[in-house]
Structures are given as structure tokens and as C-alpha cells.
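Please find one structure pasted underneath; my questions will follow.
A single protein chain has been removed from this complex, and every other one stays in its place.
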Amino acid sequence: MRVLYFAWVRERVGKAEESIEPPAGVVTVGDLMSWLAARDEQSAYAFENANVIRAAIDHRHVRPDAPIKGASEIAFFPPMTGG
Amino acid sequence: MRVLYFAWVRERVGKAEESIEPPAGVVTVGDLMSWLAARDEQSAYAFENANVIRAAIDHRHVRPDAPIKGASEIAFFPPMTGG
Amino acid sequence: MTVTIRLQRETIDAASVAATMIRGDDGIGAVVTFTGICRSDENGQPIAALTLEHYPGMVEAEIARHVEEACQRWPILNVTIIHRYGRIMPGEVIVLVATASSHREAAFAAASFLMDYLKTRAPFWKQVESAEGTAWVDAKATDDAAAERWSASRPRQRAK
Partner (left out) sequence: MTVTIRLQRETIDAASVAATMIRGDDGIGAVVTFTGICRSDENGQPIAALTLEHYPGMVEAEIARHVEEACQRWPILNVTIIHRYGRIMPGEVIVLVATASSHREAAFAAASFLMDYLKTRAPFWKQVESAEGTAWVDAKATDDAAAERWSASRPRQRAK
């Protein structure tokens, strides 16, 4: 599963993307954020306010309770500021 | 007092403008329409549905009960269809 | 702030207006441009051309009053209104309204407001030319309703 990071989430995690294989207990997007945050200090910092971070699965916005099963690309980013 | 006509009001009256001196009893815009309509067949036709005709005094929209006293230019026209 | 109001017989160069809208103010973050275009049909009938009659003098005064009102309602930084009169062919621009502001809400609202008022208050009259001859276009009740919606939110005028 590919994970992408954007804007300050990318800066804090310290990379733009990575490949991960979360364990079976990681079911939802929220679970995945907790699992990523527990890996290292940089990710912990990136996800410290998990409630402001948005997620997308395969190019569609999803809520934290969305299941990650079957996803090929998951992205994490701050609220959008385009336009 | 100058009177101007536009669009189909102008076509029906048969002229674009004229100078008039209505008698003292003609107080409001509505009175003026009735007075004009009583003059000849063309004006009668132009003002036959007086309730759809709009008026302006010195470049400002007015209602039929507006007094004409002091006006230098009064215009009559159909509802606007610009834009 | 620059307010440009122009009545003209010549075609409108919408492209050149866009560039002028952000001049002179670094705080402009949003420009909304409306162009009204002569369709090739009116009520389902093909038309050859439109002719717009106007009331010189009153048109300018009426538009200026509505621009002033728009500027009181919203923080507008620039306004351009260009309206043609005379004969207009299908596909040509009849009217252009452009508003500039710091933020998009004001620019959208002011452009929409100005268009609704141009349709119902500015002294212009459209005549269509078709195979059946010429005919004056009837005013639309929907246009009156559109203009009316701005009244609800402004202080009521004193009854005369």
C-alpha cells in the first residue's frame, strides 16, 4: 500500500511517499494514522493533531472511519487551501 | 416640459419627443398619461394599457402617483429589457 | 477604486477588460466577469439580429446609482460596466459587468446584483429581427423576481 503526504504533513513526516504493510489490526484510516504515529518521532509530530488531518483513498476524500482494505493509495494532508 | 418616448411607446405615439404644457389639473404622472392619451388616437393606443408603461422624471424612475411639478424631462417607456 | 461605465455602439472587447480589472490595487484577490451574449434564438425562434434602444443620459445615471449601491453593500475595489446599444449580431457580447474585490463572495454578489438591476432598471429595450419581421422583447417576470431578492435585505425605503 502506497502512502502519500502533502504540505506540512509531508514536511513533518520527512518524506513525500512510502510503501507500507500495516498489520491486520489496522482496519480504518484512523487506525492507520495511529499506527504511523507510533513508528517514530517525526510521524508522531505529523499526526499529533490527527483530527485536523484529512485523508484520501485512491483519490477520494474519506473520513477517519473509512476502511483501508483494498486501498492501493492513501494520502494524508492538511485542510485544503487552493483556489 | 419635454416628454420622451421609447421603444413601442415611441412607435405608437409616432414621435420620439415633444414639448408639452399640460393644464393645471394634471398633477401626477398618471394624470399626464391620461391627458396625453386623450389627445389623439395614436397616443390613446400607446397608453391603452397605462399600467404596463413605466415613467421617469429627470432620469429617475417614478411611480404613477409621482407629481410632475418642477420636472423638466418626463419619459414613458415599456418595461426594460436590457442586459 | 476605479469605476468605468461605458455605453457604446461598437463591439465589446471582453478580453481586454479582464486585464485592466486588477490594476491599481494590490489587494484584489478576486475578479468576477459576466458577459451577456446575443443568442441565435429568442423563445425558440431563430433571430437574425437584436437592436438595443436606450435612453441616453438616464442609462448612465441609473447604472452609476446601482454601482454606488453595490459599493455600499460590498467591499468592491474596481467595477467596469460596458453595455452596447444599436444592432447586435448573434454571438456578440451585449453587456459586460466586471467586479474586483479582495475576496470572492463580494465580487460574485456585486456582479450578480448589478446584472439583475441592469436587466430590470436600466433603460434599454431589445427588438429582435427574425424571418417574421421585428418584435419588441417582452420583459420577464423572472428578471423582476431576481432583482426583487436584493430588496429583502436592504433597509426599506420610506413610502412616498
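Quick notes on this structure:
In this document, chain identifiers A, B and C correspond to the written order of the chains, with residue numbering beginning at 1 in each.
Criterion: contacts are C-beta pairs under 8 Å (C-beta built on N, C-alpha and C of every residue); 3 or more make two chains touch, one makes a residue touch a chain.
Being a predicted model, the structure only gives us computed values, none of them experimental.
The missing chain, though absent from the view, touches A, C when the full complex is examined.
Looking at A:18, A:48 or A:65, the residue that reaches the missing chain in the full complex is A:65. Interface residues of chain C with the unshown chain, by the touch rule above, are 14-16, 18-19, 22, 26-41, 90-91, 102, 104-105, 107-108, 111-112, 115, 146.
Residues of chain A in contact with the chain left out of this view: 4, 6-8, 56, 59-61, 63, 65-66, 75, 77-83.
We adopt the following convention: only the chains that are shown with their structure count from here on.
For the pair chain A and chain C, the distance between C-alpha centroids works out to 48 Å. For the pair chain A and chain B, the distance between C-alpha centroids works out to 72 Å. Under the contact definition stated at the top, not a single residue of chain A touches 2 or more other chains. Annotation for chain C: no residues touch two or more other chains.
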